[in-house]
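Report on the structure given below.
Removed: one protein chain of the complex. Kept in place: all other protein chains.
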Amino acid sequence: MSVQAITAQEKRALKSEPMQLFLLVAFLLASLYAVLQGSAYRQAQVDVADSFTAAQEDRNTAWRDRLVAVENGTTAPEEDRWAGLAMDVSFPATISPGPLSDLAHGVSDVKPATSRVSLWRSVDRLFGNYQVQSPIDTAAGAFDLAFVIIFIMPLLMIALSYDVLSEDRELGRLGLLLSQPISVRQLVTARLKVRFGAVAAIVLIASLVGLFAGSAGQDIGTRLPFMGLWLLVAAAYFLLWTATIVWAISLNLKGETTALLLAGLWIVNGLVGPASLSAAAESLYPTPSRLAFLSEAREASAAAYKSQADIMQGMLLDHPDLTAENYSIPEYIRTAFLVTKTVDDSVVPVLSKFDDVQAERRRFLSKLQFAAPSVLTLQAFNLAAGTNLERHIAFEKSVRDFKQTIMESVEGKVLVGERLSLAEYDALPRYNTQNPSVSSVLGSVALPILFLLALSVFLGTIARSNLDKLQNHLRET
Amino acid sequence: MSLADENTNGRMAMLQTINLRKTFGDVVALEGLNISVKPGETLCLLGANGAGKTTTINLFLGFLEPTSGEALVNGRNVAMAQIETKRDIAYIPEQVALYPSLSGLENLKYFAALAGHDTYSDADLYAFVDRAGLTKDQADRSVAGYSKGMRQKIGVATALAKQAKAFLLDEPLSGLDPCAANEFALLAEELRASGAAILMATHDIFRATELASRIGIMKAGKLVEELDPKAVHSKEIEAIYLNHMRDDQTDPAKGEAA
Partner (left out) sequence: MIKAIIWKELLQYRRDGRILAVLFITLALGFAAAFNGWSMVESQQRERQAAVVSDRTTWDNQGKKNPHSAAHFSRYAFQPTSSLSVFDPGLTGFMGSAIWLEAHYRDPATLRSVEDAVEIQRFARLTPAWILQVFAPLLAILLVFAGIAAERERGTLRQVMSSGVPPQHLFVGKAIAALCIIALLAPSVVAAVALAANTHDEVGLPSVGLRLTCIVLAYMLYIGAFTFAAIGISARVAKSKTALVVLVGFWATSVIFVPRFATDVGSALSPAPAAADFEASLSAESSTPFWGGSEEAQQRRANVEAEVLERYGVDKIEDLPINYDGYLLQASEEFANGVFDRLYNELWGAYETQSDIVRLFSVVSPTLALGNISSALAGSDLYAHRHFADSAELFRRDFVKLLNEEMIQNGGQDGYGYMSDNDFWQQNPDFSYTPPSIGAVLSNIWVDILVLLGWAITAFLIASRGVRFSFKQEAMA
């Protein structure tokens, strides 16, 4: 019996053994489901962002038209004293859906994706009431391709292979097989090649289907490099499991014990590891109280309201050119501006404290992620997908900064109570969506990929030597 | 053999079958079997694989239900009193199966308790082990390292602890090295002498002639010959047995492969 014969036999078995076939078909269906639900998810993300932006742009166009009408004399200035009101400037800010957000939803389902940046809103209220998605959904987590690869794939690989040697040994067939000109290593490799090849093919097919199905709002060309990184991560994770399984097989244990060992590793990798690491990260670096933050913001706003006269006084001292008399619009607008600004001043440092804690946690996890490959892989997937926490935090911060910029640009006009000119309005900055760059993602996922590969090589080498030893052992007995 | 015969001997049969018949679908495994083993007797059933020896034992154990006829243990119909009849029986298969993570003594304690004898002290149990031919040290070891012979001794100790009146031995000697087989044979003889009724299925004609009070030769589910080894010379028994086996091979109905 040659290696080719084993391969051929394995290929036949793949089709004829109902259990193996059932598992593979179920895996294919699960992967395709994940990819297709992901594409619907991404489409919805794109739609929400687009319709939000469109609605805001419509609003801004109407606002601008009124200003145009006043400037070119169609409307008399007294007739529309609100036209060009600096306080009313508002711009949409959205985070673009991550390039592969269909494949790994990451935190994109709980984090805000759109903001109407308006001077009427203090920075703690910039993102509106976005918390309406179902808590059941959020709690269960997404059935995306990342989940399929990280959780289901290894379990399937284990089910397909734990018995690859022990079955023959327990049936007393191993001696017979190895009396043929073939080594244990060749036998194991030939068999796994077919079984794992089928698994890898399914993942690849699903990813490729996903590449096209989930490409809403971007061209394939933009998606492709991220897909490349995604596949690298997936391949490294796949290789790690392959090496782990071969290592477990090479220990030459009873089939039952091999299955237990591998299931144990799967559980530690996928459940115990992440649960312990996230609990550790969250208890070592607790976030400040959101409720306390809320109270502070409210207290600041109440205090600012109460002392609006003082604030106004302070402002007049800072800007002696402004007097309350040359005011053409109601006083409360200026008050609202100043109150919001005061609230912002007290809230921004607290918000950056939240960000600092998250950064500390990230640093912590970036070290400890090496303890659980599933953690490493999930974070790498989220990075490649552009749905990672860091990107979302950066988005929120950039929106706050953007508001600050707008506020500074129009502050004088609001306080003086003058209209913005069309030129001034058009010259105001607009929010620029930040797209993740391939090179920065590559920089972040390179180390995890290398680590997974190194671990695979390490385990593979041990497995190889174990299998060769087993060969000698069998020859002797 | 009729009931009248037993009464003349003064003792009731401990193991008895009356016109016992068992079929599996179209296949007849046992046909009109009438055997009886009295206390202090050893009946050895000889025969090829598939002759019906193990089926007979399974019927005594109540593992199978007879198609017709009866299997009696201590006068009680097994089919009617499955649990009660098992109290009187000790079953020792070719490979005495034990729990590898327990010691010999713990295995003994467990099986004795299953049979309803759960009040033995450790000293009692050691005594059974001793009678079965194992030392205290051996009994305290995990059975994972036991030889086949040692396992069988635990089987015997269990039978002793159970205070079984009847022994069903299914190929107890195959696979034992000569030394262990000898030990087991002595033990079986001792049991018989102390009043046990032993039914032993075996291929081993040498041991059969040595141990049996009577020898039954089975073929295709039928008892074809019953011999008294004290009355018939062992060479002759061997010749009769081989003759039956040859018939079997040339029986056109059975085909070449049988």
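Per-chain residue numbering starts at 1, and chain names A and B are given in the order in which the chains are listed.
One rule holds in what follows: a contact is a pair of C-beta atoms (placed from the backbone, for glycine too) under 8 Å apart; a residue touches a chain by one contact, two chains touch by 3 or more.
Just so you know, these numbers come straight off a predicted model, no measurement behind them.
> Of A:Ala93, A:Ala206, A:Ala281 or A:Val348, which sits in contact with the chain we cannot see?
A:Ala281
> Which one, A:Ser31, A:Ser90, A:Thr189 or A:Ser301, makes contact with the chain that was left out?
Residue touching the absent chain, from the options given: A:Ser301.
> Out of A:Ile152, A:Ala384 or A:Leu420, point to the residue that touches the absent chain in the complete complex.
Of all options in A:Ile152, A:Ala384 or A:Leu420, contact with the hidden chain holds for A:Ile152.
> Check each of B:Leu64, B:Leu125, B:Leu227 or B:Ile240 against the chain that is not shown and name the one that touches it.
Only one of B:Leu64, B:Leu125, B:Leu227 or B:Ile240 touches the chain omitted from view, namely B:Leu64.
> Considering the whole complex, not just the chains shown, which residues of chain A touch the missing one?
Touch with the absent chain occurs at residues 30, 33, 37, 40, 44, 47-48, 51-52, 55, 106-107, 110-111, 114, 128-143, 147, 151-152, 155, 159, 162-163, 166, 254-256, 259-260, 263-264, 267, 270-272, 274-279, 281-283, 286-287, 289-292, 294-295, 298-299, 301-302, 305-306, 354, 358, 361-362, 365, 374-375, 378-379, 382, 388-389.
> So that we can see where the missing chain sits, which residues of chain B does it touch?
58, 61, 63-64, 82-84, 86-87, 89, 91, 93, 95-102, 106, 110-111, 113-116, 118, 162, 168
Throughout what follows, only the chains that are shown with their structure count from here on.
> So the centre of each chain is just the mean of its C-alpha atoms; given that, what is the distance between chain A and chain B in Å?
About 70 Å, centre to centre.
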